[in-house]
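Excerpt of the complex: some chains, original placement.
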Amino acid sequence: MSDDEVKKFLYVNRKAPYGTIYAQESLEVVLIGAAFDQDVAMAFLDDGVFQLTKGQDTKGTGLKNFSPTYRALGDYEVTKLYVEQESLDERGLTLDDLQDIQYEDEDDDYAEKPSIIVVSRDQMASLMAEQDVILSF
Amino acid sequence: MATLHTVNRSPFQDQALLSCLRHVKKGDSVLLFEDGVYGAMSGTALSDTVAELGADVSVYALDADVAARGIDSARLLEGVALVDYAGFVDLAANTERTQNWL
Amino acid sequence: MKFGIVVNEGPYTHQASDSAYNFVKAALAKGHEVSRVFFYHDGVNVGTRLTIPPQDDRQIQEQWSALAKEHELDLVICIAAAQRRGLLDENEAKRQGKDADNIAEGFRISGLGQLIEMGIEADRTITFGD
């Protein structure tokens, strides 16, 4: 691969937020990485799907609530958030339990489109197998 | 003579909650906090197991951690009581010992 | 009632030190005594004064130092665990020929015996870890 080519980066999120810092520091990588003009996607599976839930309120814990940052990802042109259906199912979650994360599609007159793409486990595995770089958190 | 057991890891990732529930005694209390609160959710692949193994104990979930994770209290398993940090202190004071399932 | 507290994980990475802090505050508010907070394993990293957390986040070490000052808490960092991880006070730095130290105000470094002693003296011992 020549240096000029764009690489496919996948950020894999498999851990719940707040109990450990991985989810939060993963987001920091994604935001910085957005400046590098690569082909970026995020994967949420296993406990990683908990990162995207609505209504997170950390006041009582003293921790910083970083969940609004997911809604800002579109501004950084991070627009592909793959969420695994089986992981949702095992946790009793549906798409309705997740934040409504949108991006403006500049190729389609800035129409607002959903960033979350629910995929099956098989599709997730295929997505992983297409990447150049996989960073896991 | 009861024990307060605490569990702070997600049961979908880690075996701590199941191991805890297999070692509780009737009348013990189990407090779920940090990522452990996911174990208190109804309608998950683990809900029935948690309800069954926890039938003889009192299960609590720490409200601040439940709220941090966006879990609506209506989604908690039947019988799970919410407590705040002061309630956590009371549970520790009112049982004879605390066992932390790390 | 007298509580002894163990903190086994480092700041920010794990929620353990936050939960311990909230528990201790709640116990003190209820009039209980906290005889000691013992920092073990990566928990020793809570006691460094060199952190610079983001300004919109909580300042974990400063919270502990302030709480210790207000309530005369005994915050003990395990020396064996601290040596592995690079936590030092001024005396230890001199003794070991290190050119810097990093322990924060309100913390002291001592041996594992302090953990056992705490377990003996406290009515309840509670561990926050992961």
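Observations on the structure shown:
By letter and in written order, the chains are A, B and C; residue numbering begins at 1 in each of them.
Note that in this section contacts are C-beta pairs under 8 Å (C-beta built on N, C-alpha and C of every residue); 3 or more make two chains touch, one makes a residue touch a chain.
Keep in mind the model is a prediction, meaning the values are calculated, not measured.
The assembly described by this file has a subunit formula of A x2, B x2, C x2.
Following the convention adopted for this analysis, only the chains that are shown with their structure count from here on.
Counting C-beta pairs in contact, the pair that comes out ahead of the other among A-B and B-C is A-B. Measuring from the averaged C-alpha position of subunit A to that of subunit C gives a distance of 35 Å.
Chain centres here are Cα means. That of subunit A falls 29 Å from that of subunit B. Centre-to-centre separation of subunit B and subunit C, using mean CA positions: 26 Å.
Counting only residues that touch two or more partner chains, subunit B has 8-9, 34-35, 64, 84. The multi-chain contact residues of subunit C, meaning those touching 2 or more other chains, are 15, 19, 22, 130. Interface residues of subunit C, counted against subunit A in their complex, comprise 12-15, 18-19, 21-22, 54, 56-58, 130.
Of all the residues in subunit B, the ones that touch subunit C in their complex are 6, 8-9, 33-35, 64, 84-86, 88-90, 92-93, 97-98, 100, 102.
Those residues of subunit A whose C-beta lies close enough to touch subunit B in the complex are 14-20, 46-47, 50, 53-61, 63, 65, 67, 89-92, 97.
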